[in-house]
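Have a look at the structure that comes next, please.
As you look at this complex, bear in mind that one protein chain is not there, while each of the others sits in place.
Chains: A, B and C, in written order; residue numbering restarts at 1 for each.
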Amino acid sequence: MQIGMVGLGKMGGNMAERLRRAGHEVVGYDRDPKVGDVASLEELAARLVAPRVVWVMVPAGEPTRSTVMRLGELLSPGDVVVDGGNSNYLDDRKHADALAEHGVGFVDVGVSGGVWGLENGYALMAGGDPQHVEKLQPIFQALKPEGEDGYVHAGTVGAGHFAKMVHNGIEYGIMQAFAEGWELLEATDVVTDVPGAFRSWRTGTVIRSWLLDLLVRALDEDPDLAELKGYAEDSGEGRWTVQAAVDHAVPLPAITAALYARFSSRQEDSPAMKMVAALRNQFGGHAVSS
Amino acid sequence: MQIGMVGLGKMGGNMAERLRRAGHEVVGYDRDPKVGDVASLEELAARLVAPRVVWVMVPAGEPTRSTVMRLGELLSPGDVVVDGGNSNYLDDRKHADALAEHGVGFVDVGVSGGVWGLENGYALMAGGDPQHVEKLQPIFQALKPEGEDGYVHAGTVGAGHFAKMVHNGIEYGIMQAFAEGWELLEATDVVTDVPGAFRSWRTGTVIRSWLLDLLVRALDEDPDLAELKGYAEDSGEGRWTVQAAVDHAVPLPAITAALYARFSSRQEDSPAMKMVAALRNQFGGHAVSS
Amino acid sequence: MQIGMVGLGKMGGNMAERLRRAGHEVVGYDRDPKVGDVASLEELAARLVAPRVVWVMVPAGEPTRSTVMRLGELLSPGDVVVDGGNSNYLDDRKHADALAEHGVGFVDVGVSGGVWGLENGYALMAGGDPQHVEKLQPIFQALKPEGEDGYVHAGTVGAGHFAKMVHNGIEYGIMQAFAEGWELLEATDVVTDVPGAFRSWRTGTVIRSWLLDLLVRALDEDPDLAELKGYAEDSGEGRWTVQAAVDHAVPLPAITAALYARFSSRQEDSPAMKMVAALRNQFGGHAVSS
Partner (left out) sequence: MQIGMVGLGKMGGNMAERLRRAGHEVVGYDRDPKVGDVASLEELAARLVAPRVVWVMVPAGEPTRSTVMRLGELLSPGDVVVDGGNSNYLDDRKHADALAEHGVGFVDVGVSGGVWGLENGYALMAGGDPQHVEKLQPIFQALKPEGEDGYVHAGTVGAGHFAKMVHNGIEYGIMQAFAEGWELLEATDVVTDVPGAFRSWRTGTVIRSWLLDLLVRALDEDPDLAELKGYAEDSGEGRWTVQAAVDHAVPLPAITAALYARFSSRQEDSPAMKMVAALRNQFGGHAVSS
């Protein structure tokens, strides 16, 4: 089928390519005029045959919001806009309502896959009304990995990004668990073949997983991780997971610990621990490091 | 080769069976006289041909200690005792030293595999001197899963149990991360197909793993886990992981959160939260639930 | 001076009384017609002499918002509205901007004091422009406790509620620390006079504090807290503290632990731990409690 793709960066560009390989016609637009098939959203709308489907793959927040709003003006009743970016699920309802005023449908899709997606497919989590989600099935089938899994219609508008958000929250927790285990092994001299221990765990254990495979690969390349700094960004979904949990009174101690560890990793010095040092100095005449 | 197996319960019995299927001769002893090939440790020692190998697979703590000590008296220089149970790594050095007085070697092995081990093999993490570990290679090869992974000689005495302990600590953290994600999805009404979301994640995502497969199977059997109580035992290794971390000043926030969640799950009511309620009552005239 | 007070519940009513005892003229309004001096906000505005000061002491959220908006319509340039309720600091800027369109000033005040406030005074944290805060000094002086502390002009609009929010976050953490210590003492049989230990700490120790005094009083009344359930509400500020921290990438592990402990205390059963039990059941044939 025919689809418009807005945003042809690393993710959008590869997804367009995967769709073309599957025989779909992709009309691409990017704000970089050197990339893409059309020069403007207006031209994109004109080139697509109604009922149109436009997949938006631009940064979350204002770029996504303004793109969706502009598409609402350009598209017609019966068309569908897909937000495949990393939007906060709370934005989805606003976008869906704004498009609905123009008779345009909205589907949010959480997309996982990164650099492997082009070859192996993208895991997809969709949210939206069944009538809109149904129209996108050929696209979803082309993008998703082979096999029976890798795609879910998770619920109504917002469910796709919410599911992806929770996926990422879980991912934070799992990564932290592996990282803590590695630190403990490294901090003691009991286990002398730490990379070997992780490698051995890939078969027959409870914790075998793709992240363990990646961990083994990382240690193969740099057995002590000597080339890296203990510095980790967080990408939005981790924060949103914790904030959604707090909104709904759900305790997430391990996932929150993972998020806070990333926050701490980016501090040159811990302000809180300066205060602890100050208090110790006040009450005990403890030696402080200054 | 020939090996003595002490303890023929669910783990030891299946391991003996897997060894026999691989062509090894296993002489089994269990304190239950209806099970096993010999009636006593003395008879076991007599039946084995030196240099003897005896694999101990009994509960950690006093049962393992007394068995190892008795074997020290019964065996001869050049023999080797293996502790494949869930012993604390700090006990291994004591056992090794006690056996060394008799010229008997000691190897500690962390064993993972559970109910699948008989068919699929047991992941093995060994600790001990190379000369002792070397003797056991035919046994390790028969017990471990097929493929290149599933076995590691992790270091000297204690390294096998230490590696297994950290494996279990990581396992606690991963399980907790999945469990928190599931709770958040269930606590909100955004995602309406929660089992479908987890199922979809088995392909193409960062968190695909054996534990995710088990989680999907559990939801297939009972989509809301309505048949279960939120009650989880801890098996020793989780506590030892945290205590080893505290001994070595290693922060383990996510793994510790997982352990504490299990502790809390076994409390009918939280004493700490009674105190919080009492304090709120004192300072605010807040309504308390009594 | 003259002041209007909107909301004459436990907090507002006592604050009006404390102001009257200090010689101020308070015109009170409450939506309950049996309480108060005037029957409507319109009448309140009419009774006050310009430049008017109206202190709003109603529930946070919609009640505060609608009251502030209505006062904006009723008041005149030069008047000042005070929000002394438990509003989220993010609402303050919106309220200030809406009032500014009418030339009306806005000051947010975090108020601490509870049932002791009438006799002992209320700790006050104010946010707003100096010109508006200055007008309120006679009111603040009458409400605050005796002595040099108990009042701060913390910053511009929002600073009062933000400071109160952080105060409450710290309070959550301190309460949790005491509660955990009490649970540990109760869970072991080493210390046999637990109330006596806490009582002794009131003098000469690092942790002496008003909350310790309250804790001792609570144990005096009920030495085992046998009359209480381990159930604790959270009042909004704790959640906002964590969410503000996540917004600003500030790790708050202890305060968040305190919040999550309250969440957990209100669950009859832990969904997350049902999943942990399900996973244990899947991989280990572990006995589960069902």
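Simple rule for what comes next: contacts are C-beta pairs under 8 Å (C-beta built on N, C-alpha and C of every residue); 3 or more make two chains touch, one makes a residue touch a chain.
Remember, predicted model here, so these are calculated numbers, not experimental data.
Visitor: Can you say which of B:10, B:102 or B:239 touches the chain missing from this structure?
Guide: Here the residue in touch with the unshown chain is B:239.
Visitor: For the chain left out of this view, which of C:53, C:71 or C:245 touches it?
Guide: Only one of C:53, C:71 or C:245 touches the chain omitted from view, namely C:245.
Visitor: Which listed residue, C:47, C:202, C:229 or C:266, touches the chain dropped from view?
Guide: Within the whole complex, the residue contacting the unshown chain is C:202.
Visitor: State which residues belonging to chain C touch the missing partner chain.
Guide: Given the touch definition above, chain C has residues 89, 112-113, 117, 120-125, 127, 144-156, 158-159, 162-163, 166-167, 169-174, 176-178, 180-181, 183-185, 187-188, 190-193, 196-197, 199-212, 241, 244-245, 248-255, 257-258, 260-261 touching the missing chain.
Visitor: Touching the missing chain, which residues of chain B?
Guide: 206, 234, 239, 242-243, 246-247, 249-253, 256-257, 259-261, 263-264, 266, 272, 283
Visitor: For chain A, which residues reach the chain that was dropped from this view?
Guide: Touching the missing chain: residues 10, 114-115, 175-176, 178-180, 182-183, 186-187, 211, 214-215, 217-219, 222, 225, 227-233, 253, 261-262, 264-265, 267, 269-290.
Going forward, only the chains that are shown with their structure count from here on.
Visitor: What's the distance between the Cα centroids of chain A and chain C, rounded to whole Å?
Guide: 37
Visitor: Can you work out the whole-Å distance between the CA centroids of chain A and chain B?
Guide: 34
Visitor: What whole-Å value do you get for the distance between chain B and chain C if each is reduced to the mean of its CA atoms?
Guide: 47
Visitor: Could you pull out the residues of chain B that touch at least 2 other chains?
Guide: Expected reply: 114, 176, 178, 180, 183, 187, 211, 253, 261.
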